[in-house]
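Excluded from the complex is one protein chain; the other protein chains are retained at their positions.
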Amino acid sequence: MRISELAEALDLEWHGDDDCEIRGVATLTSAGPDNLTFLANPRYRDQLATTRAGAVILPPEAVEICPAAALVSTNPYASWARALALLRPERDRPAGIHPSASIADSAEIDPTARVEAQAAIGPGCRIGPGATIGPGSVLDNDVEIGADCRLIARVYLGPGVRLGSRVIVHPGAVIGADGFGLAMDSGRWLKVPQVGSVRIGDDCEIGANTTIDRGAVEDTVLEEDVRLDNQVQIAHNVQIGAHTAIAGCVGIAGSTRIGRYCMIAGACGIAGHLEICDRVVITAMSTVLDSITEPGQYGSGVPARGQRPWQRLLVRLGQLDQLFGRVRALERTGSSRDNNQ
Amino acid sequence: MRISELAEALDLEWHGDDDCEIRGVATLTSAGPDNLTFLANPRYRDQLATTRAGAVILPPEAVEICPAAALVSTNPYASWARALALLRPERDRPAGIHPSASIADSAEIDPTARVEAQAAIGPGCRIGPGATIGPGSVLDNDVEIGADCRLIARVYLGPGVRLGSRVIVHPGAVIGADGFGLAMDSGRWLKVPQVGSVRIGDDCEIGANTTIDRGAVEDTVLEEDVRLDNQVQIAHNVQIGAHTAIAGCVGIAGSTRIGRYCMIAGACGIAGHLEICDRVVITAMSTVLDSITEPGQYGSGVPARGQRPWQRLLVRLGQLDQLFGRVRALERTGSSRDNNQ
Partner (left out) sequence: MRISELAEALDLEWHGDDDCEIRGVATLTSAGPDNLTFLANPRYRDQLATTRAGAVILPPEAVEICPAAALVSTNPYASWARALALLRPERDRPAGIHPSASIADSAEIDPTARVEAQAAIGPGCRIGPGATIGPGSVLDNDVEIGADCRLIARVYLGPGVRLGSRVIVHPGAVIGADGFGLAMDSGRWLKVPQVGSVRIGDDCEIGANTTIDRGAVEDTVLEEDVRLDNQVQIAHNVQIGAHTAIAGCVGIAGSTRIGRYCMIAGACGIAGHLEICDRVVITAMSTVLDSITEPGQYGSGVPARGQRPWQRLLVRLGQLDQLFGRVRALERTGSSRDNNQ
């Protein structure tokens, strides 16, 4: 693809030579003359000056220092996503049901859907047009899959789980297992049946080995365009607003409601029965124990330091309460001295 | 089911009309006149006054403000669990082996057990009466499954793993993978074979994508009625006492022993080779680095605050050691001044 063609397809202004043919993609440091690359994170701006790439998607302010053809975008990362979709299109996989798949008689599979090897689809399931059920996936009874969903492989969807359209579910994800409902009764745990299910909106993406529990009574809900990374744990009856993105290893406890356009960084824990409003950003490894009612950035991650200073700080924390007492004593001495003078 | 019938079945006192027929379950806010609901968490007491439910399971102190028929229970959550078991019984699934399942010749499957699609059962396994091996599950060699166990789907059980009776294992759980045993030897890691296995007591429940490693020499052990939520990691040779419940994303390092009736909240980390006594409660996102010998509540989760105050607090923590020095200096100045006067 020539640069002029690429620019037209991406609807971008461009500068430089139109000689070279773009045959592949690479990073700023590894690209060669027939590669397209991009600059989105200013952290990598220094790498632009020395890139050997044939063309670079970049923001307007970087055009001047670009040694290659420049495709100018106010949102270079989004333009890069579109360029990749052009240059590295998804492999087309034909519709049909693999002979090793196991399909219950009462399941309805759209003729344009694809069911891959070793999948198991239970009674009452409905698979929409263009959807792919990847190898080794298990759909329990009465699961509904919207148009063009992609269950990559080895996904589990529990009874009555419903996915909207174009939902992507990565391998090992478990959607619709029982919530953790237990009543202590005469010294033993009694399991509380979980009779809700899970409803996932259009254009959501669920990461590898992520778990989303079915609701206790009503459904656990992800609105549209929610993006979950790997190993996220969503407990029963959580609700997540549209366009919220949650990074890896986050856990959200039961019945908490997360707003729209929130961004939750990796490995945070959010307690149950909270309300987090729209447009909240939580920084990595933070613990959220209270509702948040104002948009903005929140956190409690403690950055690591060398083991000696860290141990010393822990000792100081143990003495902190005494320190308050010592300061109080100094203040009292000072004021009694002032009174005496 | 009429309310009087329900009350009798649950062995509860009741108040109000016996007119309505209970046809389903719902929450306090969504219930209609033919729905049963419940009040267990006092946090939701305000919702009782306006519920449109036909009947409510509730504690004695809430009867007066209940606008619907009241089923009175000193343990409403446990009564709710029993009511659900009556009103929404588990679907009955017939015994038998799905034709797509793969069973080793030497495996013994009780004729009343059920093996679902795409399951793989290795040599020497024994599946007890009434047990269900869900779709896509893999049992390595010599696994023993007690009566009425339910492996929901896509479960892995390693060599020699033994489950008691009525154990529930949720999708994606891995029980009996090798423990993390490594010896550094001439600059390379040498794998230490893990020759123990895992023993799970009666009535345990293992959450989705939870992992329980096999023992290094002896077995990793869960006593009866232990309840693990999703994405819990139990390392080799951990022992967990009866009736302990562990919430999502908790990790427990090797050889630690947890007592009976402990409750460990979400995302805690517990170091290896510790002893945690009976009836210990650990609050969310805490780090346990020392043994605990007294029952009670423990924690170290730091609640998130706004990014500015949090950053300021981190700066202050960095200056804390100096602050101790400054207070010491003030104390010295004060006492020398006192001596001088």
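To keep things simple, chains are lettered A and B as they appear, and every chain counts its residues starting from 1.
By definition in this document, a residue touches a chain if its C-beta (ideal position, glycine included) is under 8 Å from a C-beta of that chain, and two chains touch if they have at least 3 such contacts.
Note that the structure is a prediction, hence the values are computed from the model and not measured.
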Of the residues B:18, B:34, B:110 or B:218, I need the one that contacts the missing chain. B:218
Considering the entire assembly, which residues of chain A contact the chain that has been omitted? 25-27, 30, 37, 40-41, 43, 75, 77-78, 80-82, 84-85, 88, 90-91, 98, 100, 116-118, 134-136, 152-154, 168, 170-172, 203, 205, 207-209, 225, 227, 229-231, 243, 245, 247-249, 266-267, 284-285, 301-307, 310, 314, 317, 320-321, 323-324, 327, 330-331, 334
What residues on chain B make contact with the chain left out of this view? 100, 102, 118-120, 122, 136, 138, 140-141, 154, 156, 158, 172, 174, 177-178, 180-185, 187-193, 195, 209, 211, 213, 217-218, 231, 233, 235, 249, 251, 253, 269, 271, 273, 282-283, 286-290, 296-300, 302-303, 309, 312-313, 316-317, 319-320, 323, 326-327, 330, 333-334
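Note that only the chains that are shown with their structure count from here on.
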Report the inter-centroid distance (CA atoms only) between chain A and chain B in whole Å. 24
